[in-house]
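Of the protein chains in this complex, one is absent; all others appear in place.
Per-chain numbering from 1; labels A, B and C assigned in written order.
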Amino acid sequence: MNARARNLLGLALVGLVGLSFLILTPRFAELDTVLDLTVYMIMAILALSLALVWGYGGILCFGQSAFFGLGAYTYAIAMFNFGESTIPLLLAIALPAAFAALLGYFMFYGRISDVYLGVITLTVTLILFNSVNSTAGPEFHIGSARLGGFNGIPGIPPLNVPGNKAAVIDLEGMFYLSTAALLATYFGLRLLLASRFGRIIVGIRENERRAELLGYDPRAYKLVTFTIGGALAGFAGCLFANWGNFVSPTIFGLAQSAQIIIWVIVGGRGTLIGPIVGCIGVQWLSAALGANQPSGSDWWTRVLANAPLILGIILIAFVLLVPKGLVPTLGDLGQWLLRARARRVATGLKPKQAEEG
Amino acid sequence: MDLIALLAIQVIYAIASLALISVGLAIIFGMMRVINLAHGEFLMLGGYVAIVATGHGVSIWIAMLVVAPVVVGIIGVIVERTIIRFLYGRMVDTMLATWGLSLFLVGLTTAVFGNTTVGISAPLGSFQIGAYRTSGYTLFVIAVAFVVLGGIFAVLRWTRLGLIARGTMQNANMAAALGVNPPRVYAVTFGVGAALSGLAGAVLAPVSGVFPTIGVAYVAKSFITVIGGGAAILTGTVSASALFGTINQIATFATTPVFGEVALLATAIVLIRLLPQGITGRFFRRGL
Amino acid sequence: MRVNRRKFLQGTAAAAAVGAFSGNAWADDPIGVASIHDLSGGLDIYGKPMVDALTLAVEEANAAGGLLGRQIKLINYDTQSNMQLYTQFAQQAALKDKVAVVHGGITSASREVIRPVLDRFKTLYFYNTQYEGGVCDRDQFDTGVTPAQTVEKLVPYAMKKWGKKVYVIAADYNYGQITSQWVKKYVTENGGEVASIDFFPLDVTNFGSTISKIQAAKPDFVWSALVGGAHISFYRQWAAAGMRKSIPMASTTFAVGNEHIVLSPEECNGMLVCYNYFQDLKNKTNETFVAAFHKRFGEDYPNVTELAMGTYQGFRLWAEGVKKAGSVDRMKVIEALETGISIDAPSGKVTIDPPTHHCILDVHIAEVNDKKLNVLEDFAQQKPSDTAAVCDLIKNPNDNQQYVIKI
Partner (left out) sequence: MAAPLLETRNLSMHFGGVQAVRSVNFALAEGELRCLIGPNGAGKSTFFKMLTGQLVPSQGQVLFRGEDISHAHAHQIARLGIGIKTQVPNVFDGLSVRENIWLAANRIHSGERANSVVDEMLERVGLTGAAERLVGQLAHGQRQWVELGIVLSTDPRLILLDEPAAGMTHEEVYKTAELVRQINRSKALIVVEHDMQFIRMIADKVTVFNQGAVLVEDAVENILRNPLVRDIYLGKQAAA
C-alpha cells in the first residue's frame, strides 16, 4: 500500500482513537484519572507547538515555555480584571502570538540561526522568570490582579461559556475542552503541513539556501511558523491556568523549557503524534515516580524513592537505545515487519509457481 | 573613593567567577559541539568532592585545587566513554542525554549525601578598604581564574595537545590528519572540561555553598556566556565574562540582584543580535 | 454542560460519602493519611524532615493500636518541587486514595495550590509549616507559628541586646514580604528604626553588593528572613567579609533548613532565632520523642527541625480530634478539633485555637552556638493574634480565603 493510503489510514486511526478517548474516558475512568489526563492533554498541545516550530520549522526554540507562561499569566490577569472569560482567552492567545512575532522578527531578520536561536529564546524565558519572580510586593499589580512573585497567582477563575458568566466550565467540561482542543490542534497542524505553506517550511528546514534561490524568503516563513507556535503555546498556557486555577513563575523556568524539548525528542522530531506520546509518557512517568513513595531514611529508600535519579537513568537509556525517538522507531519496526512478511510470502509462493511454469 | 575600590573588586570578582564557571563548558561545547546540560552538576560535584576531601583531613587547598578537578575529570571521562561518545554529531540528543545525566547526578548526590551537608567556610579572613570590610577569599577566586585562563592559553598556544585542540576546533578530521585518533582527543577534551568545571565548583563552594540542586544556578548563565563569547574558547569566554560580569555587578549595585540578572540576560540578547556569531565571531578572530 | 455538572456533583458526593462510611462501614480496613511534600528538587531540604516526622507519628500511633481500632496507612507523595504535581497529587489523595486527611504543602504557594482542590473534594487539610499567617478556611488547620507569635518576641529581645537600628533582608515572596512588615511594626513600636528592607528572590547567590550596602548603613543588627539553599550563601559571604563579629543577626527563618549545621560555627555563632520547637528543649515528652526519633532514623540524624515538629504535632492533633469524634468523618473531626483540643507535645502544650484553626503554643528564643541551638528564654502559650485579627470561623464558618493582614 502506498504512502498516501498509509497516511490517510493513520489519520483515520488517530481520529478514531482520539474521539473514542474523548467520549469514553469520563464514563469509565475515575474522576482523578480524568483530571490527570486533562493536564496531559493540555501539555500535549504545548508539545505540539514545539513539534511544529522545531520538528518541522527547524527552529530550535529553547524558550517555548515563555509563550506558555505568557498565555497562563495573561489569562489570569485578564480574568481578574474582566471576570468574563471570552476576552481573556483571546488575549491569552493573541499576546503570546504577538510576542512571538516580535521576537521572531528580531531573530530571523537578524539572520540568527542554529544554536544561537536556542540561546536567545532560553534567555528570553529566563528574563521573564526573573522579572515575574520578583513581583511579590503589593506594588506589583495589573488592574485588580496581583502578580504575586514567587507565590504566583492562585484562585484563577475558570473559563465560562462565551458570553455567559454563570455557565462555568466544570472539571469534566475541562477534560472535554482540552481533549477536543488537542485533537483540533493535531488535525489543524496536519492540514497546515499538507498545505503549500507546510511543504515550503519543510523545504526551508531541509535546505534554506536552496529555498532562497528558488525565490522563497525563509525569514518570512520562519516568522509565521514561530508565531503560530507562540499562539498555540499561549493557548495551552491558558488551559493550564484553568486546570490548576493557578500559575507561578516556575512556568518560565529552565526545567519547564527543557521538559518541552525532552517531550519532542523522546516522541520523535518531525512527527506530530510523537511529541504527544512523548509528553504524556514523560509526565505520567514523573507523576508515577512521585506517588506512593516509601518513607524512611535508609540507603535503599533514598535510592528507590528518588524520582530524579530514576527519571535520569530512563532518559539516558532512552537516548542510547531509541535514538530516533519513540514513534519513528516504532514506524521503522512496522516497516521491517511488513517487509519480512512480504519476503516470507514471496518465498512461500515460489515452488507453486514453479509447478505451474 | 573606598566605595569605588570595593565596587571595582566586586566587578572583577563577578567577571572571574563567570569565567570560571563557563570555561569548562566552553571547551566541551567549543570543541565537541556537545550542549552539556549536566555542566551545572559537574560544578556541584566539584563542591562535594572538596567537602568530602576536607572532611577526611585533606588540606582545603589541596582538596579544592587538586582533588576536586582530578575526581570530576575522571567522572567526565567515564561519562564521555559510556554516554557521550555514542552521540557525536547529534547535538540535540546530547541535550536529552545530559539533561538525564543532570537529573541522575542530582538524585545520586541526594541519595548519598542527604540534603543537609556540612559546607566548608571560606579561608583567608577579611580585609579593610576604607570604611568597608570584604572577604580576602574574593581575591583568591580572582587569582585562580587568572591562573586557570593563563594555563589554558599556554596549553593551547604552546603544546601539541593545544595544537590538536585548535585543529579539532577548525575541523574534526584535522585531529585524524595530525595522526591522533579523535576518540582519544574527545575523551581527553571532555575530561579536561569536566575537570575545570570541578575546579570551579570547588573554588566557589565556600562562597555559594553546596547542595544537590545548585547546578541549576550555574548552567544557564555559563551556557549564555559561552555562546555570547563565540567560537574561540579563551578569548570568547574572557570577553563575554568581562562584558556580562561588569554589567551584572554595576546593575546589581545600582539596583537589586534581580535587575543585575536581567541586565546580564538582556545584554546577552542584544550581543547575539549584533554579533550573530558571538564576540569572537567578529573580533579577535585569531584568538584561541 | 448540565449533564457534566450533575455527574461531577455525584463524583464529589461519592468522594465525600466514602469519608463518612469509612468510619463505620468497613471498620477494619486502614485509615488513609496522605503526605504531600517535596522530597526532591530545591525544597527537599525542608520536606524530608517533615515526612520523617510524619512517618514516626504514624508508626507510633499504629504501634499504640491505631485509631478507632484501625491501622493508619501513610500514603506518601513526592511533588519534586513542581507545582503541577501538587495539584495532581492532591486530586489523587482526595479522589483515588480517598484519604481521611492530607498533611502537606511547604511554601505558601504550594498550600494555595492544594487548598482549593481539597476544599472542592471535601477532604480535611493540615498545613504544618510556619508561615506569614492570615489563612482562614474551616476545612484547614495551620499548626505552624505565624509572625505575631515569634517576631513580636524576638524583636524587643534583640533590640534590648544590640540596639535600635535594624537592617532587614528578606526572601522575595509572601512570607518574606509580610514578615518584614511585622518586623518593621514591632521595631517602630519598640522605639527603633528600620534602616532599609531589601528583598531577594530565592535563587540569588551573590550578596557581595548587598553586604557593602549594609556596611554603609551601619545598623545595630541585621534581621534575616532569607529562605532556602541559595540564600545560605549570604551567611557565608557575610562571615567571609568579617561582618559577623561587628554586626549581629537575628532571624525567624534561620535553622529551619538546618542552616546552623550546614554552616560552620565561625559563620553563624551568636545569631538569635525564635521558634516553637528546638531539639534540645528540656522536658520529658521531648526527651522521649528525640530518643524515639533517633532510634527510628539513626543517631546521626542532623536535627529535628521546626517544620518536622509542626508536622508531628499536626498529626497528633488530628489523631486527638479523631479520637474525640469517634470517627474520621471530616465534619465530625473538624467539630471535635474546634472544641479547642490540646496535646502535650514535645514543644510543650499545643492547643487548637477554634476561631482561627491555628495553634496556641509555646515559643522560645535561642542562640546559635557550635551547630546547636541553646534556648535562652521561653514564652508560654502564644496566641495567633495576627490571624485572629482578621479571621473568626466560629462567627462566619463559610469564610475561605487568605487575608493580607493590615499592619
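One rule holds in what follows: contacts are C-beta pairs under 8 Å (C-beta built on N, C-alpha and C of every residue); 3 or more make two chains touch, one makes a residue touch a chain.
Computed from a predicted structure; not experimentally measured.
A.B. asks: Among the chains present in the display, which ones are touched by the chain that isn't there?
C.D. replies: Spelled out, the missing chain touches these shown chains: A.
A.B. asks: Touching the left-out chain: which of A:Ala29, A:Val115, A:Ala180 or A:Ile200?
C.D. replies: Per the contact definition at the top, the residue touching the missing chain is A:Ile200.
A.B. asks: If the hidden chain were put back, which of A:Met107, A:Ala211 or A:Val327 would touch it?
C.D. replies: For the chain that is not drawn, the touching residue is A:Ala211.
A.B. asks: State which residues belonging to chain A touch the missing partner chain.
C.D. replies: 3, 196, 199-200, 202-203, 206-207, 209-218
Definition applied: only the chains that are shown with their structure count from here on.
A.B. asks: If you connect every pair of chains that touch, what shape comes out? Choose line, ring, star, complete or other.
C.D. replies: complete
A.B. asks: Roughly how far is chain B from chain C, going centre to centre by Cα mean, in whole Å?
C.D. replies: Chain centroid spacing, chain B to chain C, equals 38 Å.
A.B. asks: Which chain B residues reach two or more other chains?
C.D. replies: Chain B, residues with two or more chain partners: 106-107, 110, 114, 216, 256, 258.
A.B. asks: Two-or-more-chain contact residues of chain C, please, as numbers and ranges.
C.D. replies: In chain C, the residues touching two or more other chains are 40-41, 172, 199, 201, 203.
A.B. asks: Residue numbers of chain A touching chain B in their complex, please.
C.D. replies: Contact set of chain A toward chain B: 60, 106-107, 110-113, 115-116, 119-120, 122-124, 126-127, 130-131, 133-134, 254-255, 258, 261-262, 265-266, 269, 297, 299, 302-303, 306-316, 318-320, 323.
A.B. asks: Using the touch definition from the top, list the residues of chain C that touch chain A in their complex.
C.D. replies: By the definition above, chain C touches chain A via 1, 4-5, 7-8, 11, 15, 35, 39-41, 51-52, 54-55, 74-80, 82-85, 87-89, 91-92, 94-96, 107-109, 112-113, 116, 171-174, 176-177, 199, 201-203, 297-298, 301, 404.
A.B. asks: What residues on chain B touch chain A, complex-wise?
C.D. replies: Spelled out, the residues of chain B in touch with chain A are 35, 37, 83, 86-87, 90-93, 95-97, 99-108, 110-111, 114, 216, 219-220, 223-224, 227-228, 256, 258, 261-262, 265-266, 268-269, 272-273, 276-278.
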